[in-house]
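For this depiction, one protein chain was excluded, whereas all remaining protein chains were kept in their positions.
Think of it as A and B in the order they're written, each chain with its own count starting at 1.
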Amino acid sequence: MKSWLTTTDHKRIGLLYFWTALVFFLIGGLEALVIRAQLAKPEGIGVSAEVYNQLFTMHGTTMVFLALMPLSAAFFNYIIPLQIGARDVAFPRLNAFSYWVFLLGGLFLNASFVAGPLFGAGHLSVAPDAGWFGYANLTSRQFSPGPNVDFWLLGLQILGIASLAAGFNFIVTILNMRAPGMRLMRLPAFSWMTLITQFLVITAFPVITVALVLLMFDRFFGTHFFVPAGGGDPILWQHLFWLFGHPEVYILILPAMGIVSEVLPTFSRKPLFGYTVVVYSGVLIGFMGWGVWSHHMFSVGLGPIADSVFSATTMLIAVPTGVKIFNWIGTMWGGQLRFTTAMLFAVGFIGMFIIGGLSGVTHASPPADLQQTDTYYVVAHIHYVLFGGTMLGLFSGMYYWWPKMTGRKLSETLGKWHFWLTFVGMNLAFFPMHFSGLLGMPRRIYTYGPELGVTRLNQVSTAGAFLIGVAVLVFLVNLWWSRRRGEIAGNDPWGGATLEWAISSPPPVYNFTVIPRVENRLPLWQTEHHAPMAPLPATPPAPIHVPGGSWWPMVTAVGLPLMAIAALSHQLWLVFVGLAVVIAGIYLWAYEPFEV
Amino acid sequence: MAYNTDTHAVAVAHGHATFMGVDSRKMAFWAFIGSECLLFGSLISTYLIYKGKSLVGPFPHDVLNIPFTSFSTFDLLMSSLAMVLALAAVQRGDLKQAKIWLFTTAFLGLVFLGGQVYEFTSFVHEGLGLTTNLFGSTFFVLTGTHGAHVTVGVIWLLTLWVQALRGKLGPEQAVTVEITGLYWHFVDVVWIVIFTLVYLIQ
Partner (left out) sequence: MAPSGRRLRLLLTTVLASAVAGCGGPFPQTTLAPRSDLGAVVDTLFTGIFWWAVVVFAIVEGLLLFVIFRYRAREGAGPPSRLHGHTVLEIGWTLAPALILVFIAVPTMRTIFATAAPAPAGALRVEVIGHQWWWEFRYPELGVVTANELHLVRGRAVQLEMTSADVIHSFWAPGLGGKRDLTPGRTTRIVFTPDSVSEYAGQCAEFCGASHANMRLRVFVQTDSTFAAWAAHQLTPAATPVRGSLAERGQDLFAHGACIACHTITGVPQARGTVGPNLTHVGGRTTLAGATLPNTEEWLRRWITNAPYLKPGSLMPAMPLPDDQVAALIAYLQSLK
């Protein structure tokens, strides 16, 4: 127990991220099922408007910040040091700190579901309820007087710190901790996409932090940054939010693209087609992701010039994205495809992401978007991108790397059930939403009239959502089953090309008995240019120093939610307690003997 | 999954060699500074977007005291010079000079903070509070965020100074001091930008 609380081992932190994010994913999924149950019939009365608004707000917030990002982070933590031939990340304690801050931030946000009685209200009454995008001025104290929005803005600030700390850590890890010879153009695609993602994290999160701080000043200290009565402009919130929000979309999708770029070559027995182009298109997407934010705001009425510019940049970003798809197909072309579960999810990712990408192009055109934005058409789009894309990619990664992380494979039989149920379920759930949107059903409504004519479409969506729920249950059974009965994996169950497959599964705490020297992009493969790398010795030729654990990352992390609780409860003294904990933690951390 | 995480069971063999030849902490700090640029960039943009949008006074020209702030700016610039000297002293192992210059840097930082406290108080006396108008809100949040950064820097510098007093700031700690310096110079540069955009170009 203590060894887990104080761990600074990237592999253990990766597992902690995985299990925690999985629990949050289940919570977010349950929220989605209640939402779908409510919409299964017109004038549904399963939950009240107030509860429904909390559910869809928390569903979005949870899936983005507590499920998809940290599930990706689980792979960053576990896999990146192995792929680049390192013993750990650059800053193991900072890594632990990121995890604890993420966990506490997630708990803080979700505590809002049961915190009602502390504020003299019922359960299910003080959770965030202004949407995951929290548009001003609905979030002002005047229109959202309760603690709901406070939970949201404080929770997101905490989570931002976790993401930023991890961002610095992984940029340095990938750039600086590479094994000798692993030049940038030999970096595995997943590591490359992670590197780009982390650059986006450290540049995008400060922007939302500023937006949240300004909102906090509005709500707690009476400023008017977003309050029209005081001269403020609610549209400024939208600019700041989407300036963060669009890079965030790429923060969510790039890691999954990286996973798919690892899985496809392995199961096609062919190198990634056009590696350089995949890398550069990723970099290009990272840059261009900063120039498209106002396409979330076409209905604001920013004027024809702004609309044209953002429309053009948005269409342009489709080019590097499309290139990636062709490169993935090129990777499979002429290969020997083995349809393991990991491969099925990877191919599913491509198929579904194409749909999400194409519907995206239809709302890159502002006039067309004016009929689509804020309708279920966009709900369909984002779920094809974030579920059909990111989530299928993450599932692919789970089946691919689970043997490395635990030493045992997941069941392929259950895995195929998992895949097909997910695939059918998601298309049943999300494809009809294109129609319900075009037929006039807006988003974020807890009720709709029978006269709208979208009842049957909604029933199909609901059935699909529950099918996804069944698929997730199959996955959970698979995880449980594999603990004892999964096939023993060995070093390299799939015939992978990258360094993580050169060591045992799960790897020893020091990862590599000897740090390998990297001569090419596919070190473990026999190609026409080179032979596979010589196997590493089974035991370290010399003793290897492994840094011990540390309490201080967790202690420092505890100070942050303390300050948030202080703000919620208006207890000034508690702010100082939280601050003191953070400062004490930092000093103890800085002066702790800790050899890396 | 039982790992042997006992530090002492395995002897040290893992060096500090890095791929890029740059100290990892220094690289992380550069990334941090990049991130901070976006933070201040967003705050400064907010200030500029709301410039001239205040519904009621006092307005910038009513309260801003350029000669006084020029002094503060000069003070902060001088602290950067002191920081350079402190780093140089640590690098050549001159503990005595290091103590002097670290303290000077921190002291000049404190003078700047004192100036900011004075400025804020006098603004409040002149009727400009945090919630008075958009100018007040954007001004106090922007310069307050900067002031918080200076405060962190001063505490950091004083920590190093105490370390130096205890004789524990040898040349092997030069990277730590260098990073402190990076932070300090960055905060200084941000102030130059704020001084130019908020005070000089009204």
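By definition in this document, a residue touches a chain if its C-beta (ideal position, glycine included) is under 8 Å from a C-beta of that chain, and two chains touch if they have at least 3 such contacts.
A quick note: this is a predicted structure, and the numbers were derived from the prediction, not measured.
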The chain left out of view makes contact with A
Have a look at A:A115, A:I355, A:A489 or A:L524 and name the one touching the chain we're not showing.
A:I355
The one of A:I325, A:V424, A:V477 or A:V558 in touch with the missing chain is A:I325
Among A:Q83, A:T203 or A:T375, single out the residue that touches the unshown chain.
A:T375
Omitted-chain contact residue, chosen from A:W4, A:F339 or A:F576:
A:F339
Sites on subunit A contacted by the missing partner chain, in the whole complex:
48-50, 53, 130-131, 135, 137-138, 143-144, 228, 233-235, 268-271, 273-277, 299-301, 303-304, 307-308, 311-312, 315-316, 318-319, 322-323, 325-327, 329-330, 332-339, 347, 350-351, 354-355, 358-359, 361-362, 364-375, 431-432, 435, 438-449, 451-457, 460, 527-528
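Simple rule for what comes next: only the chains that are shown with their structure count from here on.
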Centre-of-Cα separation between subunit B and subunit A, whole angstrom:
32
Contact footprint of subunit B on subunit A as seen in their complex
3, 7, 9, 12, 15, 87, 90-91, 164, 167-169, 171-172, 175-178, 180, 182, 202-207, 209-211, 213-214, 217, 221-225, 230-233, 236, 240, 243, 406, 506, 508-510, 542-549, 587, 595-596
Mind pulling up the subunit B residues that touch subunit A in the complex?
1, 3-7, 10-14, 16, 18-20, 22, 24, 27-28, 31-32, 34-36, 38-39, 41-43, 46, 49-50, 53-55, 130-131, 133-134, 137-138, 141, 159
